[in-house]
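The structure appears right after this line, and notes come after that.
One protein chain is absent from this view; the other protein chains keep their places.
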Amino acid sequence: MTETSVRNVLSQISKRPAAIIGLILLALQLLAIIFAPILATYSPVEADPINSLQPPSSDHWLGTDVSGMDVYSRIIFATRINLLISISAVAVAFVIGVPLGLLIGFYRGPVSSLAMRIFDFVQSFPVFVLGMALVSVMGQEIWNVAIVLAVLFIPMFARLIRAETLSLRERPFISAARCSGATDLSIMFRHVLPNALTPAIVQISISIGMAILLTAGLSFVGAGVRMPTPEWGLMVSAGAQQMILGIWWVSLFPGMAIVVSVLCFALLGDAAKDIMDPHTRNRR
Amino acid sequence: MDRIVRLWRTMPRPARILLARSPLIVPQMLGVMLVTFVLVRLLPGDPALLMLGNMATPENIASLRQRLGLDRGIWEQFVRYVWNVLHGDLGISLFTSNPVSTDLMQRAPATLELISYAMILTVLIGVSVAVAAVVRKGGFIDILSRVYGLAAGAIPDFWVGLLLIYFLFYLGGIAPAPFGRLDAFIPPPGRITGFYTIDGLLTGNFAASWSALGRLVLPVLTLTIVNAGALMKMTKTTFADVYRSEFIRHQRASGLPERAITRSALRNSLPPIITMVGFLFGFLLGAAVLVETIFSWGGLGQYAVQAVINSDYPALQGFILVAAAFILIVYLVVDILYELADPRIQV
Partner (left out) sequence: MGSAFAQDARTTLIVAAPRTPESLDQEYPPTEAVHEVRRNVYERLLGYAPKTVDGIVYEDFGKIVGALAETWDVAPDKKAITFHLRKGVKSSAGNELNADSVMWSFERGWNLKSNFHWYMTQILKIASFQEAFSKIDDYTVKVSIPNSSPLIDRLWVNSDLGILDAVEMKKHVTSEDPWGGKWLASHSASFGPYSVTEYSPGQQVVYEANESYYRGAPRLKKIIVREMPTSSNRVAALQGGSVDVAEYLLPRELSLLEKAPGVKIWKVFGNYIHRVEMNNTTAPFTDPKVRTALNLLVPRDEILKAVYFNTARPTKSPISEIYPGFTDQFFNYSLNIEKAKQLLAEAGLKDGFKTELGYRTGDQLEEEMAVILKSAFAKAKVDVTLSKLPASTLVERYTKGEIPMYFFRDMAIVPDAAYVANLWLNSGSLIDYSRFKSQEVDQLINTALTSVDEPKRLEAMKRVQQITVENAPWVFLFNPGYQLATRANIKGYSWYTPNGNAWYDFVKE
């Protein structure tokens, strides 16, 4: 862990163009989040039906949707919603999944197997239908969508940490700690966890990307946030009907926003993996 | 006890694997049934009220609810439900008036045909690009695969579907219309497998096969473009590990031709690849929901979406049950194949 000091990390990043691109994209998204009211040209939720389905023009840079709302402004504001949902979902999944994985990896036995079976079972449900049903039950609030996503991601983090814990617990340094009288809890949290975290941290970035895709997918089938909340998937869905009639801008641009955002997190995740994995760290 | 252990050890390994892994499915399925039932019951919405509309009177409502079996206690409903499921009765859809099992069986081939072709194409593209990228490291294919892998992971499949419709159908006019599995004037071929492409050939109805194949292009491409990238990335990692391993280096040093080495590496990467393909199958079933909605495919995915929209409890329950069972079975098969393929695993 000591090798990843800040200066070291920065120098690692500078050697990887992918990481730099990722950071730039992240910065762009942060700008969109913080300065949305200034960057947007129209209100993201005000309907203007007379100007519905206008193609991109100098007035509406990316055109308008079926309610006359400006596509560009909605994309900018949607960054807040999409990232909020995804990041909070992953954060909750991480905070619950990691200790859970630690516990079931450390204490093998029937409870651990049961937990694994439950994970299997959660992950075997058809994701979108489950999501639709859950959001139907709980209501179309941003928090509910985040909760549904968190539930789906917990098994992933738990499994990762469990796998690492399983291999780590046999290592000599753990036995040494045990000999010196450390309690189970302290072994888990002070010795195992720091070493097991690496893949989980890498996974965070990738999961945020997945969460953005899932949120968009849920909104696409109508199980995500409510209208007229600006959210990329909802925007793609709103324009889906018109694609076949040749109206392309309503779905194209929000979809591109999704791609850019997920790409950003994928690049950052890849870079994190490269940097943190001692095998690939200095290979360039 | 001792005799059992000895008996166990003398059984052939495949049998042991099967016996050890299979029983787990039962408690998992029961769990699926319970969760599905509870979840669906929690869904707000009284289907009786919806159906009656203008004709609602307290009498009508009560009589309809009774007809639909909605008037009994929750536990009683659950027990009856499990009992029925075990006898193959998944209830009657509130909105098609058909037994749910009939509905599902009618629509399953549509989804399976779509997923199967998508799987085949995905595996072909994903695995071959991955192998080529690793074998010729640093080459054109390698760079292309890295870009593709990155892009494919970031693209939403529903968006790809829409773009394909726009470019290939609306602008290009080369793809057939994106709704339904067949051209409206062509009657579906006689049902043998339910796969229009195959049934058409088997019954001599070539027009149907051809039309069905054409209609499959866009949805299959939609599913493949994104998932082949994911499979490719995962295969690359696994295959690369094996390709750079000790025993492969040994084979090369012993003078084995490259082709044979590649094949040998591939064979040894099979277990994790099989696992990934299994997960992919399950994932595609979920992705099919979105794709079927876009292309009006009339398969299980569309059925599920309509069921949620209409609060059609039995249909939704039936779908989730069947989908979950399907995925659990696929996982089981994959687990078993994995253990069969890897002699190092003890049972």
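General remarks:
We just call them A and B in the order they show up, numbering each chain from 1.
Definition applied: a contact is a pair of C-beta atoms (placed from the backbone, for glycine too) under 8 Å apart; a residue touches a chain by one contact, two chains touch by 3 or more.
What you are looking at is a predicted structure, and each value in this text was computed from that prediction instead of being measured.
The chain omitted from view is touched by exactly one of B:22, B:98 or B:245, namely B:98. Screening A:56, A:99 or A:228 for touch with the missing chain picks out A:228. Touching the missing chain, out of B:106, B:251 or B:264, is residue B:106. Residues of subunit A that touch the chain left out of the display are 45-50, 52-53, 66-69, 136, 140, 222, 226-228, 241-242, 244-245. In the full complex, subunit B touches the omitted chain through residues 43-47, 49-60, 63-64, 93, 95-98, 103, 106-107, 177-180, 183-185, 296, 298, 302-303, 306, 308-311.
Please note the rule applied: only the chains that are shown with their structure count from here on.
The residues of subunit B lying in touch with subunit A in their complex are 24, 27-28, 31-32, 35, 39-40, 42-44, 150-151, 153-156, 158-159, 162-163, 165-166, 169-171, 178, 282, 285-286, 289-290, 293-294, 304-305, 308-309, 316, 319-320, 323-324, 327-328, 331.
Of all residues in subunit A, only 117-118, 120-121, 124-130, 132-134, 136-137, 209, 213, 216-217, 220-223, 233, 236-237, 239-240, 243-246, 248, 251-252, 255, 258-263, 266-267, 270 touch subunit B in the complex they form.
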